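Contents: one structure, followed by commentary.
What you see is the complex with one protein chain gone and the rest in place.
Let's turn to chain A:
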Amino acid sequence: MNDVVPLPVLLPLFGCGAALMFSRRPRVQRAITVSVLVAVVAIASMLLVAADRHGPQVAWLGSWPRPLGLALVADRVSALMLLVSAIVTLAVLVYSLAQGGASEDDESTPVSIYHPTFMVLVAGVSNAFLAGDLFNLFVSFEMLLFASYVLLTLGGTESRIRAGTIYVVINMVSSALFLIAIAAVYAATGSLNFAQLSERLGDLPDGVALTLQLLLLTVFAIKAAVFPLSFWLPDSYPTAPAPVTAVFAGLLTKVGVYAILRTQTLLFPDSPLSNLLLWTAFATMLVGILGAVAQSDVKRMLSFTLVSHIGYMILGIALGSAEGLAGATLYVVHHITIQTVLFLVVGLIEYRTGTTSLLRLGGLAKTAPFIAILFFIPAMNLAGIPPLSGYLGKIGLLQAAVADGSTTAYVLVGGAVVTSLLTLYAMAKAWALAFWRSEEQAREMSKALNEAAAEHDEPSLRHITKRAVEKNASEADRVMPTDVALAAGATEGDEEVDDLYDKPLHAREGATPRTLMWPTTALVAFSIALTVVAGPLFGLTERASVDMKARTPYVNAVLGDDR
């Protein structure tokens, strides 16, 4: 199986080139990209089986004498990540076939650009999971970042460009820092190969190793959106088209988490930073989830839950025990799936109603019962309601923390539980407003909020916010004061004001296209299936973490047993 390790990267690149060549023939283009991803799913499954049965699968590209050249490594963790990401990207790709499928000139999703770029993104994500070399990891990041720059600004609307600016600038800086880190690592060790680094970094003076570790952590923390390096995310993700946000939310931060997981276990075992990471995880969870509670737009809300739940994964990594790593790995798998599917469902809502604002949504349980089910199950999953995968991931992590037994670990248990509760709160709020409440009520509330906001001559966000909190104290349904601020913002010369309250919700009548529905449904089914296969899956992540802790299986597979 060693030979096929590069294929999950190479095939999408090939597909990208082919898609560009056939950019005038959308059907051919789609056939190419979809079949490439189907192939990647198949290869990833084979790799996972092979890695589980026969140990890490390694490809030395170009067959150069080791340790020259580059190695791609698919051990259990990489292969598992690869498989999940392949499944998710395939679902998203099929989902996006419906968008802009009708006309070439659909402004929000220009198809001929979308497909090749999406392929580069997939290649980058796959490569990041497989990279066995620090610089190659950097290249992977560049691939997925550049593709994401393009996808984020698709159509070039003002809000997307504005969001894109934040995203691009922050990521450019993080890329620069990554390069600096790579230079420093190479300066200190003379190698960039993970396996070789794992042997050489230990020989460095503690202080230097710690500096390098912190530098890499800073870089990856930006990618993974770990507090306090997470602020860029909720400001940039929500503006993109739904499938784009879905795949970003599902995969890109997890690539950062994976990088942290890989480097912390392989390069810096017995990390002295465990406590630091624990507290970062704590802050990430809580600050993130408070952000979600404060939102009135479903997309933004989900972007904040995304940040918040990164904290769970960091918790597992920080604990550093095999149980913790297994829990973190499982949580990554769960979160990739669930966060993607939620954004896809939000895309369905947007398709149906033309909005994702909780100020305006209403009546969906009646008008779109199937979408309601598709939203409710993953929403509960995200909130960790059993027996869904979010619960299982949470249990794995909490068990690891309880087994750790330190005071800090117990504080984290508390933080995780509170986060879980607040996630449920945010989800239930969205559910009550968008699905249960009638459209009529939605319109009334928007009006009331608008009036509340109009009373103010000083539209400073904080001020209105505070007033609104007082005002809303007795009000039911607890739509958040930021809504008032948003409504206030809308009053200031925004042409949308009238639209906002009087326009009926149905942007589109009739059935939602099947190409939107069935990938979403399939992904919901996949998320439920995670529960069914939880036993073997946990077994796999457990074996994976034991190997990660041991390090030798990876190192020997890459460098050979006979060193």
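The definition used in the following text is that a contact is a pair of C-beta atoms (placed from the backbone, for glycine too) under 8 Å apart; a residue touches a chain by one contact, two chains touch by 3 or more; residues count from 1.
Definition applied: contacts and distances are computed from a predicted model.
The subunit not displayed here is recorded in UniProt as "Na+/H+ antiporter subunit A", chosen from "SigE family RNA polymerase sigma factor", "ABC transporter domain-containing protein", "Na+/H+ antiporter subunit A" or "Chemotaxis protein CheC". Within the full complex, the residue among A:Ala224, A:Leu392, A:Val524 or A:Val555 touching the omitted chain is A:Leu392.
If you put the hidden chain back, the residue from A:Met46, A:Val139 or A:Ala522 that touches it is A:Val139. Interface note: of A:Leu37, A:Ala50, A:Met81 or A:Val185, the residue touching the hidden chain in the full complex is A:Val185. The residue from A:Leu37, A:Leu80 or A:Met380 that touches the chain not shown here is A:Met380.
In the complete assembly, the contact with the undisplayed chain comes from A:Ala326, out of A:Ala281, A:Ala326 or A:Leu449.
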